[in-house]
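Below: one structure in structure tokens.
All protein chains of the complex are present and in place, except for one that has been dropped.
This part shows chain A:
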Amino acid sequence: MSEIVVNAVSKSWGGVGGVDRVSFKAEAGTLLVLLGPSGCGKSTTLRLIAGLEEIESGHITIGGRDVTHLSPAERRISMVFQSYALFPHLSVAENIIFGLKVRRVGRAERDERLKKVADIVGLSQLLDRKPSQLSGGQRQRVALGRAIIAEAAVCLMDEPLSNLDAKLRHEMRTEIRSLQQRLGMTMVYVTHDQTEAMTMADRVILMRDGQIEQNGAPHELYNQPASDFAARFIGTPPMNIISWRDDTSLGVRPEHITLDDHDGVSATIKAVEYLGADSIIICDVKGETVAVRQSGYCSVTTGTKVNLGWQNRHVHLFEKNSGKRREGGLPQ
């Protein structure tokens, strides 16, 4: 099977950017998401796995084979580029079957696979167009089609859905995930969209400044964030983090806070954002902002004094200096 092992891999450009001693493992047949803010090294990591960047130190194995010094072609992968990298003079169909032609797959099989893939990515009507005649989202789907038609055991995707509208994004997300599971592909999927990460991933790697901040299943990242950075990155709106003691800050998710009449921390309502299914109430607690999620429509007026309450088991503690999670919950 083709699990991917990245072992203490580093890459930088004159000491800046890139990634620094990154290690992780993507189990065979699973989907691993690289998540993080812009510039944290997601694309770099992916390109290192693909063999498009030269590794400075460390090594990478794919399916037990050391590929550290192999060319991209020898690694037997497929990839969706963040920039699409479509061939401008070739039609959509020719772009998609480019790799099959290189590998001299017969015409009959090529046509059959093209038809299937074009259906999946919804481009059947546009096969004769040139990339310049497509919208951004359509181009992205061509890039996606080119990667999945290869049916490679390892598929790398760099933000393949970033340009699609919400509905299409949701459809493609489901489609990619079911395809990955059906074909048993090992997939590394880069995104900065945490919803995508949470819904698709078997395992999420959260990156920050070229290093791994946390590596875990989606529910682990949500329930036990390893740092205040992870806590703030996952969840919409992000976890509230307020200072608690000199060396510790306290975090509670907006959905775990209730509005009480008498008990709890006193706060002033600053604003209410109505989202449809629920409302986010923005409160001010001694100069710090705390968001509270209430289901349904919430008719409170700004300026009202309220009390905020939460249960101890929902509290996360973080060291103030390092931002690291402090285990053990509240010592009460």
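Operating definition for what follows: contacts are C-beta pairs under 8 Å (C-beta built on N, C-alpha and C of every residue); 3 or more make two chains touch, one makes a residue touch a chain; residues count from 1.
Quick note on the criterion: contacts and distances are computed from a predicted model.
Per UniProt, the protein behind the absent chain is "Sugar ABC transporter permease"; the candidates were "NADH-quinone oxidoreductase subunit I", "Ger(X)C family spore germination protein", "Sugar ABC transporter permease" or "Cytochrome c oxidase subunit 2A". The hidden chain makes contact, of the residues A:P88, A:G106 or A:G303, with A:P88. Across A:T30, A:S78 or A:S227, the single residue that touches the chain missing here is A:S78. Shown as candidates are A:L52, A:V265 or A:V315; the residue that touches the absent chain is A:L52.
Mapped onto chain A, contacts with the missing chain fall at residues 50, 52, 71-73, 77-79, 81, 83, 85-89, 98-99, 102-103, 130, 132, 146, 150.
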